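Here the complex is missing one protein chain, while the rest keep their positions.
Our next item is chain A:
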Amino acid sequence: MGKTSKDKRDIYYRKAKEEGWRARSAFKLLQIDTECHIFDGVSKAVDLCAAPGSWSQVLARKLNENYKKALETGNASPPKIVAVDLQAMAPLEGVIQLQGDITNTNTAQQIIAHFDNTQADLVVCDGAPDVTGLHDMDIFIQSQLLLAALNITTHILRPGGTFVAKIFRAKDVSFLYAQLRIFFPYVYCTKPSSSRNSSIEAFVVCKDYSPPEGYKPHMLNPLLTHEPCNFEELTGVNRIIVPFVVCGDLNQPDSDMCYPLNLDGKKYKYHEPVQTPIAPPYAEALSLLENRRAGSSFTFDHETEFNETDINIAIENGASSMAEFKKNALITATENNSEDSDAIAKTESIKDENKEEEATIAALQNLYVSEEAGNIDNILI
C-alpha cells in the first residue's frame, strides 16, 4: 500500500486534506446543511464528541459567515462555539474547548456558562464508539451515545433549536426515532453523499426543539435504558417511520467511487494529513512493536526460556524500567547454526558448507500485524 492508495480510494479523504479539514466528516455536516439548512440564524453552537475537530471547523466557518451577513444588516453578536470531548483536541481558532464527559451535569453547566447562561441554537454530535466488531454491541453503544447526547442537549438547547447527531441505521433504529420524536416534532434521517453507501452510519436532523410540557431535564435519568422496551410495539403499526433524505446533489463527488489522482485537469499533489490522531489506545503496543523491529536479529538460546527472548514483550511492573526494557529489546546477535536446505550429496570437490542464515525476529512479530492500524476510519492519519 503506497501512501497515495487511500487518496485514490477515498475522494473525500483527499479533498479534506486539500481543503484543510481535520477529517473527511466535515463534508458530511456541510452536505447536511445544504439540504436541511441547519445553520440558518445560528450564532451559538455546541459540538459534542468533537475530536478531532472537523465539525467544529465547519461550525466556526459557517457561524462566522452568518455573523458577517448579520453585521451587514445591523447589530449582531459574534458567534460562540463550544466543543466538548473526553479527549484533548488540538486547539482551533474561535472554538472554546471543554474536556469533559457529556453524561455529567457539570459539563452542561459549563457549556451554559460559556453562553452567558443562555442556551445554544444548535447542538451537533458526530461521536462514535470504539468499534468492537460485534455489530450488536456497537449499535447498542452508539445508541447510548446518541441518547447521552440527547440528554445533555435537553439541558443546553433553546426551544426551537436544532439537534444533529450520528445514528446507526440498524435493527432498533425505530426505537431511537421514537425517543427523538418526544422532543422534536421534525425528525429526519439523513445520509450525506460523503458517507459511503455501504456504511450503516446516518445522521438524524431534529428541528424545533419542544420538550414535553413539564419536562425537567436531569442527568440521573437516562431516557432509554430504564424504560421497558416492548419490541412488538415498535414493529407494528405504531412504529415510527421518519423520512429519509439524501444530502448532497450530483455535483458532489461519490464516496464509493475511485477517482484518478489527477482530477478535473489538476495535477495531483500529495498532502500530509491536517491533524494526526492524538494517543490512540494501541500507541504503546505499536511503539513496542517498532522497538522489536529495530533490533535487527536475535539469537535463540535454549538456556533462556523462549518467552523471555522475543515472543513476549512483557513489562515487569515496578521491577525494571522502560529504558532498561528497551535496551534489552535492542540487543543484537547473529546466529550461525541454521544450515542451508537439503541433505543432498554434492560432488567431492564441494565441501559441505554451513551457510549462515540470518534469522530476524522482527519478521516473526510482523506475522499477525493486521490492518488494525488503519482502523480509525474518520481520522486523517
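Worth pointing out:
Basically, contacts are C-beta pairs under 8 Å (C-beta built on N, C-alpha and C of every residue); 3 or more make two chains touch, one makes a residue touch a chain; residues count from 1.
By our rule, contacts and distances are computed from a predicted model.
Note on the omitted subunit: UniProt lists it as "tRNA (34-2'-O)-methyltransferase regulator WDR6", one of the names in "NADH-ubiquinone oxidoreductase", "Ribosomal RNA-processing protein 4", "Nucleolar protein 6" or "tRNA (34-2'-O)-methyltransferase regulator WDR6". Here one chain is not drawn; of A:Arg9, A:Arg61 or A:Arg158, the residue touching it is A:Arg9.
Within the set A:Ala108, A:Val173 or A:Val274, the residue that contacts the chain not displayed is A:Val173.
Not every partner is drawn; the one left out touches chain A at residues 2, 4-5, 8-9, 86, 103, 129-130, 132-137, 139-141, 144, 169-171, 173-174, 191, 193, 197, 200, 222, 225-231, 239, 241, 244-246, 250, 253-254, 256-262, 268, 270, 279, 281-285, 288-289, 298, 300, 302, 305-318, 335, 337-345, 352, 357, 359-361, 363-364, 367-370, 372.
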